[in-house]
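A single protein chain has been omitted from the complex, and every remaining protein chain is retained in its original position.
Chain IDs A, B, C, D and E follow the sequence of writing; residue 1 opens each chain.
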Amino acid sequence: MSSVRIQVINPNTSLAMTETIGAAARAVAAPGTEILAVCPSAGVPSIEGHFDEAIAAVGVLEQIKKGQEQGVEGHVIACFGDPGLLAARELAQGPVVGIAEAAMHMATLVATRFSIVTTLPRTLIIARHLLQQYGFQDHCAALHAIDLPVLALEDGSGLAQEKVRARCIQALKEDGCGAIVLGCGGMATLAQELTRELRVPVIDGVSAAVKMVESLVALGLSTSKHGDLAFPENKPLSGHFQALNPF
Amino acid sequence: MSSVRIQVINPNTSLAMTETIGAAARAVAAPGTEILAVCPSAGVPSIEGHFDEAIAAVGVLEQIKKGQEQGVEGHVIACFGDPGLLAARELAQGPVVGIAEAAMHMATLVATRFSIVTTLPRTLIIARHLLQQYGFQDHCAALHAIDLPVLALEDGSGLAQEKVRARCIQALKEDGCGAIVLGCGGMATLAQELTRELRVPVIDGVSAAVKMVESLVALGLSTSKHGDLAFPENKPLSGHFQALNPF
Amino acid sequence: MSSVRIQVINPNTSLAMTETIGAAARAVAAPGTEILAVCPSAGVPSIEGHFDEAIAAVGVLEQIKKGQEQGVEGHVIACFGDPGLLAARELAQGPVVGIAEAAMHMATLVATRFSIVTTLPRTLIIARHLLQQYGFQDHCAALHAIDLPVLALEDGSGLAQEKVRARCIQALKEDGCGAIVLGCGGMATLAQELTRELRVPVIDGVSAAVKMVESLVALGLSTSKHGDLAFPENKPLSGHFQALNPF
Amino acid sequence: MSSVRIQVINPNTSLAMTETIGAAARAVAAPGTEILAVCPSAGVPSIEGHFDEAIAAVGVLEQIKKGQEQGVEGHVIACFGDPGLLAARELAQGPVVGIAEAAMHMATLVATRFSIVTTLPRTLIIARHLLQQYGFQDHCAALHAIDLPVLALEDGSGLAQEKVRARCIQALKEDGCGAIVLGCGGMATLAQELTRELRVPVIDGVSAAVKMVESLVALGLSTSKHGDLAFPENKPLSGHFQALNPF
Amino acid sequence: MSSVRIQVINPNTSLAMTETIGAAARAVAAPGTEILAVCPSAGVPSIEGHFDEAIAAVGVLEQIKKGQEQGVEGHVIACFGDPGLLAARELAQGPVVGIAEAAMHMATLVATRFSIVTTLPRTLIIARHLLQQYGFQDHCAALHAIDLPVLALEDGSGLAQEKVRARCIQALKEDGCGAIVLGCGGMATLAQELTRELRVPVIDGVSAAVKMVESLVALGLSTSKHGDLAFPENKPLSGHFQALNPF
Partner (left out) sequence: MSSVRIQVINPNTSLAMTETIGAAARAVAAPGTEILAVCPSAGVPSIEGHFDEAIAAVGVLEQIKKGQEQGVEGHVIACFGDPGLLAARELAQGPVVGIAEAAMHMATLVATRFSIVTTLPRTLIIARHLLQQYGFQDHCAALHAIDLPVLALEDGSGLAQEKVRARCIQALKEDGCGAIVLGCGGMATLAQELTRELRVPVIDGVSAAVKMVESLVALGLSTSKHGDLAFPENKPLSGHFQALNPF
């Protein structure tokens, strides 16, 4: 079996979360798949708004470039806002999949409508915009926030995890949804357990995106270079962006 | 590696097309995946409208039931109209994926907009309705029909295949799309060749759906039985539908 | 006055409900209209999901074919999911109207927004999809389910009827709607009484559809055979579908 | 058979067009229906834009008031922009139907998509807005204007009629539509002839609206007075609007 | 600095409200801007439904004509339903802006989603239709009515003002909105005070529209006379509409 290397990019700089994400990715990777879990060397420790996303997007691009140089076959952007997704697709040769889109796509295959459970209320607008951009507005029954920051998922107390669980249960009772999408890369480890306990699909985008990239690679489908996702125009980047210069 | 069995259902009764479809499925199946390519014992020889779809849907359900009894882990509905998809999801324990939805989902991951190339013009309305239902109206640049019936793809002349190729080229030139979705299960064998020749993703739903089902099985995600895809209500079916009685 | 014969098809096999529906149809039929209330000889006793609908659609087609042989001028599909509607339109020469579409259309003529009251929660998704397909998503204020099965409407206890009435009252108070659409053929007899009591339009699709078909016949408007509702392609159906062969 | 009186309001002041419209209404009216074809005493000779519509809307309201005083059971607004429709519904006790909405509704019952053929290009935006408001944007394949003013339909030369016919033929060839909606009350007499010649439904809104109002009256469905179509608030109108004072 | 004259049209006949609106306009007008606050000589004392709007639209057109004759550079329609907006644009040479559209546009520039607080519940449907027509359905978090008539804002008791304030506070707590749009010209004086107190943008359409018109005039942008907003066709108006004859 030929080996496939997939780069899983945590767009924030939290090493703990990068490990969580990497472990979730490896747990579902096919036998022939190697996971390279990485994060930017510079940026934001967690992503909880558009400002954080704009910073993180540059880190994502730096990692995409590095991944290409390492010859990986595909990339995952492991933050629920899918920061820098289309920019990354321009830069990449292979397929690039965001964890929000992966989870949402998967959810529509196993339920008529899904609900989203995420961290801070201020990130809900990002999920709303993604639903609109991906075409899933009518497939989303409701959006929920546990009102804890992203890094609370890594504080070891289990409080955030318990709040996620409670919100999932409430959503299933009230929203008229058939599945739950977990709205943060840091929730990756919760999906399988909640799926078993609640007996409905509780979907983590990290594992979903890994399978999506594996699938695209197996099908020989790369990011289209015909049209608006073609490689960036050949122009010199200046200052601290020089490292990103694609050529 | 544990074995996974996926049932690929050709909803029409053409054995030749069932073989084409089965071959396309096997060509991309993971090492541990076994493909069971089947078609209904009764129904329509090809599917080119809503009437044909209504007939075919019953055949799909019969095969889903049979597949469940055989213990398959998931199902593919291999006709571009995804006939009987939500009914099949009610009946099935495991995931069920249609080839239209699989191809459309995959296309949005590798291009900002895709075009569809299908057979008879009368089937375009079915694709339009699916784009609306799946949420991909804004992701589809244009729909094209080669104006030949489905079975022309099996007549050995190569004429239909040539028309598909010509339409793909025209679509890439005029539509502002980055990928092509092939709109018929009988076109499955064309995708790889056209992807290579045209250097853009040309996507066949059969292979895409196989990878989707493999992914869902690997992720432990089955059709949600919470809510509107729950098993059918326990009611006696009468007449020639008795065989479908789920209990 | 020339006579018009309209076939009213109850897609389930309940004879009691067929009579209820037939009576509702006759109660509003114009003097020159003859109502033929029929149901399939085989199928499901009630329709409460996509699986039931897929079965029922074949029964609808069998009855459409029979109706055509009897020379009826038009057809009504008397189940709120409008099962097999587009397939029936392909098969039929005359107009075919579903009771969901008829009720929804009528509702938009007498109120800016309507609410729907139906039976089991699992059928709500069917109504949602119809709202989307017919274009009435923005015209529907809310959807409600009384959480009783369809056949509870025929059990003589009056419980289901009382629940429908209570939900209508609640909807008028809370939804910001001006009219109610009754979401089941078995509720046909309730409409007039509730319209009088609640002093708002409470709309039954069976009677609405009969008037729609009468109108289309009077206007000389048949199902278009130009384009995608043309008669089914001439192909031999096999097995127990042979009876459906249109030619 | 009890008699029903329907008021058909031509919103412009052209007596010739009022007669054309009245004749089209009478040609399809049921035996028991009496048609009162009227037009405002003051206003615009034809309606070809928003300014004309705003003037005509007041004339429509004056006629609605008069019709109510005469005890008519329902009203038709016979201009394709449906001017004053919601205002008329507030004022009226019985149902009010516009000819654009009637034609569009009917078209969706006999074809999956329709095209519109109207008079001046500047009126297309009015039709576009109605498609959006009524929910039929996805059901309209294309809009066409013959680029002649409304009153050219009454000049006796037959030129406008010939241009309408040519555009219908072109639309059927190019648009992928199954039916044509005629976009002007003055085209009412063309529908039956074109339906026969072109062998597709060519729909005139005047006759369609008459049947809609007959249907609503027969079903006992009046404009909802619960909520936002309640009678206007009791406030004194001043100046030349005093005649409109509803109380 | 050259002088710019902007006509602010209160579409109802309340002189008190005309003064309120004029004062709100003058409070934000640029140094070089002169505000002409006017209302129709005949019409409705307040606007609370479609009927009222249809009457008011004619008054708006009369004032637009008068304003043009006076050589004003632009016009504001100062009622939250924007009555007669497109008709006024046909008639006017300069720009015409409605206060609902102005407030909604401004709101999208300072918040991702806004809520609307208006007077009677029956006017909510007008706001809904404007949101749809202007494209802001997804930008509106919720609509609220204080359930008091428009003129309660002028009764001096402060009750209506207090209810508006309470609803704004509730909306900010529950809707997930970042800004409030005040849904009535009579609320113009409340905006600045509430903006300060609630520390979020509370937007009055009158002042917003004045700045919009000033901006359009400064940019040299007039209503396009190319296409569907061209001057009305040259046709004689009859009866009491003769005064409106544009030529």
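What we mean here is this: a residue touches a chain if its C-beta (ideal position, glycine included) is under 8 Å from a C-beta of that chain, and two chains touch if they have at least 3 such contacts.
These numbers come from a predicted model, not from an experiment.
Visitor: Touching the hidden chain in the complete assembly: which of A:Ala57, A:Cys168 or A:Ile203 does that?
Guide: The one listed residue touching the chain not shown is A:Ala57.
Visitor: Looking at D:Gly32, D:Pro121 or D:Pro149, which makes contact with the chain not pictured?
Guide: Missing-chain contact among the listed residues: D:Pro121.
Visitor: Touching residues of subunit B against the unshown chain: what are they?
Guide: 112-113, 138, 176
Visitor: What is the set of subunit D residues that contact the non-displayed chain in the whole complex?
Guide: For subunit D, the residues touching the absent chain are 121, 124-125, 128, 132.
Visitor: Touching the absent chain: which residues on subunit A qualify?
Guide: The list for subunit A reads 13, 40-46, 48-55, 57-58, 61, 84, 86-87, 89-91, 120-125, 129, 132-133, 149, 227-228, 230, 232-233, 235-241, 244, 246.
We adopt the following convention: only the chains that are shown with their structure count from here on.
Visitor: Just going by residue numbers, which of B-C, B-D or A-E has an interface where over half the contact pairs are the same as at D-E?
Guide: Checked against D-E: the matching pair is B-C.
Visitor: Out of A-B and C-E, which chain pair has the most contact pairs?
Guide: Between A-B and C-E, the larger count of C-beta pairs in contact belongs to A-B.
Visitor: Could you tell me the distance, in whole angstrom, between the mean C-alpha positions of subunit A and subunit C?
Guide: A distance of 44 Å separates the two centres.
Visitor: Residue numbers in subunit A touching 2 or more other chains?
Guide: Those would be 112, 138, 176.
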